[in-house]
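All protein chains of the complex are present and in place, except for one that has been dropped.
As written, the chains take the letters A and B, and residue 1 is the first residue of each chain.
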Amino acid sequence: MAPPPLTPYTFIQCPCSDSSPAGPAPASPSGLGSDAEDDDRTFDPRAPRSNYSLHPLEYLMYCEDCHQIRCPRCVAEEIVTYYCPSCLFEIPSSNLKSEGNRCTRSCFQCPICIGPLAVTSLEAPPDPNLLAADNASAPSGPYILACSYCHWSSTEIGIKFDKPNGIYSQLQKVHNGGHPRVTAKDRKDRRKDTISETTVSSEPSSTPATSGPLDTETHFDNLRSFYTHQISDSVSSGPGLSLTDMGVSSPSSLTRLMNLYTVNSLDPSKKPTAASARRSKPTFREAADAEEGLQPADLDESSAIQALRVASWPGTATAEQRGTQEAVRLSNLAEPPLHGRSRLVSELRPIPVLLRTKRSKRCPVCRHIISKPEPKVASTRFRIRLVAGSYIPAIAIRPLNLSSPSLSSPTAAAANGLLQPLKPVQYLLTFTNPIFDPVKVTLATPATVPGRFASKVTVLCPQFDIDANTDVWDEALRAGEAKKRADERLEGLKEDEDVLEIPMFVRVEWEVEAAAEVGTAIGGKETRERRELAYWCVLGVGRISQD
Amino acid sequence: MSRRPPKGEYIETDTGNKVARKANLVGTQNIMLGGKTVIQPEAMIRGDLTRLNPPSSTSSSGAAAPGSNTAVSIGRYCFLDRGCCLRPPSRMYRGTFTYLPLRMGDHVYVGPGSVVQAASIGSHVHIGKGVVIGEMTIIKDYTRILDGTVVPPHMVIPSFSIVAGRPARVIGEVPEGGHEAFELRELYKTVGNNPQRAPV
């Protein structure tokens, strides 16, 4: 079975890719249609780089100051607003640093199917078909997170909530199975108590009573605080260095590092050896127990293997599910044993919803803003929105049927949606002028399409004018009047295999009122200024039959 | 289209709605059309599934105040393609089962065979072919839902989202230049008893 027929498309090249050696020269071609054979200037849509420079018209912006097309790859973006796509709450950017890029209210995705999770009272599960409890006019806890698509619920990982709001913070406090989890605050408090003792009486062998693997954040926290102390201890006696001077290249760091490795580093304990009997400076040593953040790797995986055996295939998380857990790991909600790399379905955690942004865009060259949305989450308006579609003509392409040239089914050549080799096909290109001035369009294509199997292309009308756009709000009733059609006949010829893509160079010229004085232009004498824009585009015509 | 429609295949109202005679509208007194909306053949709207306020009033006083019990309200320039189905969402509210109204903004396209049970659909929303929109879903403006998507119940889809998959996820953002593509004025003109040709 042949690949599905292809609907004709038009992609436009952004000038930001001009630097590529295969790209067109920045200047417009000197000649017009007659010079189309100028192969040096051609643009190969099949070149690997072309994938990154071709865009549909909707994706392109236009800088009014540079008079140039801008694409999503070259514009500079600035975040205007962060918001949660689920509860649509705006998150101040200051919160992001402390709380991460996930919604910290009650918005979660299902760890099984990534569907949205709803907070529901256990008395009344979410699915409208199975809600109940006639008397539960005010449903009370406990609450669960439930997926209305795959029917997963947090009871499957043994978690229930006391309150219907602030699920994120509640979830931080419980492990799967419901037993409590040390939060950052608890850790801080505990640290205050212990830190003073441990630094003094550091017996590396003394394992803390609360054994068991540390969870990721505790682990990290312990390590950080331990090494912070180590650094400050080892430096404090030095010549007044602050922590900020601790770059690798700073002299003190170098000496410290040298000391570290030249002294007898085999003995990590605090006990100074003979060789390192430097003046009272304590040796910089490594973490030695859990309180200091030492977490021996558990190489015995028999229990994990056993768990997998018991859980069997249905209880094993898929690669995709494990992948989405990454988010959980980063947002301090992870389960301890595998640092969030859960292997079992029962180890999965609900995924807090990733925040979304509204972004403004700047021209990469002149730094002018070319797109700026209203900051409010609920608003869909834009303060500035300079899209290419309102500056350059839209190009539509469709097969032209000679027998009934108006509107009809695809041509005989494309009867099965494929182009027959060695058979000329005609296409009609329609240019729609978005601006309120008449535009002169000049087209050029290479005589033969670049690629392994070349097709001959002839533009029958390489130069034409399109009338000015009339008032858009006037319903643009007669398409034929406001927008002139340009008959283009492209004749494909020769054998080929895959999609026929025709590179076409488009040059549009129009006259505008001189932009010298923006505000006063109305009264003053109108000086007309010529504008010109030239760019490559690619016409995806269709697939070529392989018979 | 295979054949030229015979005269009057559509019912055209004063406000410019074009309702195919072959559409299935149940409970029309509870369906509000904002005007210039097209309902294609075999599209179905379940206006009969309304909220029952006092449990006894509906059966006795059929046409009380029309509009008071709206089940489905549709804005202007919406286009309900063949075989789609709009039905009001239901949920358990205070322990009882209730239907709630389905509200739809302007310029909403619902593709062939799609089933919509959303609570609210904004304006400029494109719903593709064979899509299922779960109950109580909220879809904001300028959203494109690709063919075959299953939007799970209660999902909220923010503006400028491109949505696909089963279950649905946001897979992209509608570009700035893509806003105009949601306009359905031109499509509106191409159907009806005196259709205009589609602009090229």
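In this section, a residue touches a chain if its C-beta (ideal position, glycine included) is under 8 Å from a C-beta of that chain, and two chains touch if they have at least 3 such contacts.
As a working rule, contacts and distances are computed from a predicted model.
Visitor: Given the options "Dynactin subunit 6", "Probable cytosolic iron-sulfur protein assembly protein 1", "RING-type E3 ubiquitin transferase" or "DNA-directed RNA polymerases I and III subunit RPAC1", which would UniProt use as the protein name of the unshown chain?
Guide: Its UniProt record gives the name "Dynactin subunit 6".
Visitor: Determine which one of B:113, B:128 or B:192 touches the chain that has been left out.
Guide: Reading the full complex, the residue touching the unseen chain is B:113.
Visitor: Could you pull out which residues of chain B are in touch with the chain that's been left out?
Guide: Looking at chain B, the ones touching the missing chain are residues 11, 13, 19, 21-29, 44, 46-50, 52, 55, 58-59, 62-63, 66, 85, 87, 90, 92, 96-99, 113, 115, 130, 132, 134, 148, 150, 166-167.
Visitor: When the complex is taken as a whole, what residues of chain A touch the one chain not shown?
Guide: Touching the missing chain: residues 112-113, 124-125, 127-134, 146, 149-153, 155-156, 314.
Rule of thumb we're sticking to: only the chains that are shown with their structure count from here on.
Visitor: Counting in whole Å, what is the centre-to-centre distance of chain A and chain B, each centre being its mean C-alpha position?
Guide: Result: the chain centres lie 31 Å from each other.
Visitor: Contact residues on chain A for chain B in the complex?
Guide: Touch residues, chain A against chain B: 57-61, 72, 83, 85-88, 113-116, 118, 124, 126-128, 131-137, 147-150, 356, 361, 371, 377, 380, 382, 385, 387-389, 396, 398, 406-407, 428, 430, 475-476, 479, 485.
Visitor: Going by the contact rule set out above, which residues of chain B touch chain A in the complex?
Guide: 89-92, 94-97, 134-136, 140-142, 150, 152-161, 167, 169-170, 175-178, 180-181, 185, 197-200
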